[in-house]
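The complex appears here minus one protein chain, its other protein chains still in place.
Moving on, here comes subunit A:
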Amino acid sequence: MTTDNSGDVRLSGIGKTYGAFTAVHPLDLTVPQGSFFALLGASGCGKTTTLRMIAGLEEPTSGTVHLGDQDVTHLPPYKRPVNTVFQSYALFPHLDIFENVAFGLRRRGLKSVKKQVEDMLDLVQLGEQARKKPHQLSGGQQQRVAVARALINHPKVLLLDEPLGALDLKLRRQMQLELKRIQTEVGITFIHVTHDQEEAMTMADTVAVMNGGRVEQLGAPTDLYENPRTTFVANFLGTSNLIEAEVDTKSGDDIVLKAAGDKLVLPAARCGAPAPAGGKVLVGIRPEKIALAHADDAGGIPEGRNRLTGKIADASFIGVSTQYVIDSPACAELSVYVQNVERDARLVPGADVVLHWSPAHTFGLDAAQAIDAGTGEEVAA
């Protein structure tokens, strides 16, 4: 990769308060040059404020913003080598598509913009629409104009503020891939704000999950998904089953826990909380990692797997998988997703079952936090 770091974005202790309300608690964040970075969180979590502070549209209350080695904290937006794709695009309604895209170049005093604008419109496949006004285009086309208008300036960093929020699901999927392709092609740092966890995971190399003005966890999508460190991340990114359990013993690298009579094993390395004997820990497991066996077949389950007994409360068939809700003495309403490979006809509501999974897929969280954090917010799935 390149050693050029002029596209690095470094936030140091940056925070924003409005009167008594703290939108963003002082946070440190470094986005390396050329990466696709997503700020993910529910509305009001401070992600857009953070983005606007990088763009210069919002003055931080504390801290500094660096682009590469340049301190831009107090530069007005028009002096920053940063461009934004706004939510709902903010295209200039009185200018045609060509002039919208040429706007930034003309402001910087470039005379011959024709070639560049045409190339850029071709990149976003809108060459034919150059002389139309924004309101004559569809939502997806307007979105591409907004991207073209920002990208043509070759910014150090492109900021995207929920750019796909106004599109329907199918178009959104298509644009996600399109944006990813463009980012790979131009190699500019993208910082993408979204509330859609699937969007963040599909597109970004690194995701920062924000909640209540703080970054809860930062990492690659797979890392965040497999090793959530807080209940918010566990619940906000996909679905998690969180089971309250009591620490029984520690044996080697494993922690053995008790949950309503059943014994669960958790690798100590995957436990993000202190686990003194007798203390409480939240045991987490993703629904698709759990296998389901009818109670009559319990003997066939291999040794060494975590198991819980329960009763099927509800089953919904959704094509590729069947989603079960299972009530267990250890935890009510456990979710289990079973691939529809060989469907067991006995697994219907009311049936007694055994849930089992590999201890390696189990994670442990601090029981002191709210167990349902991150579930209340509707996540576009």
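Criterion: contacts are C-beta pairs under 8 Å (C-beta built on N, C-alpha and C of every residue); 3 or more make two chains touch, one makes a residue touch a chain; residues count from 1.
Throughout what follows, contacts and distances are computed from a predicted model.
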{"item": "Protein that the absent chain corresponds to, by UniProt name, given \"Sortase\", \"ABC transporter permease\", \"1,2-phenylacetyl-CoA epoxidase, subunit A\" or \"Universal stress protein UspA\"", "value": "\"ABC transporter permease\""}
{"item": "Chain not shown: contacting residue from A:Gly7, A:Pro60, A:Gly104 or A:Gly140", "value": "A:Gly104"}
{"item": "Which of A:Asn153, A:Gln217, A:Asn306 or A:Ser328 contacts the chain that the document leaves out", "value": "A:Asn153"}
{"item": "Residues of subunit A (touch criterion as defined above) contacting the omitted chain", "value": "55-57, 76-79, 82-84, 86, 88, 90-94, 103-104, 107-108, 149-150, 153"}
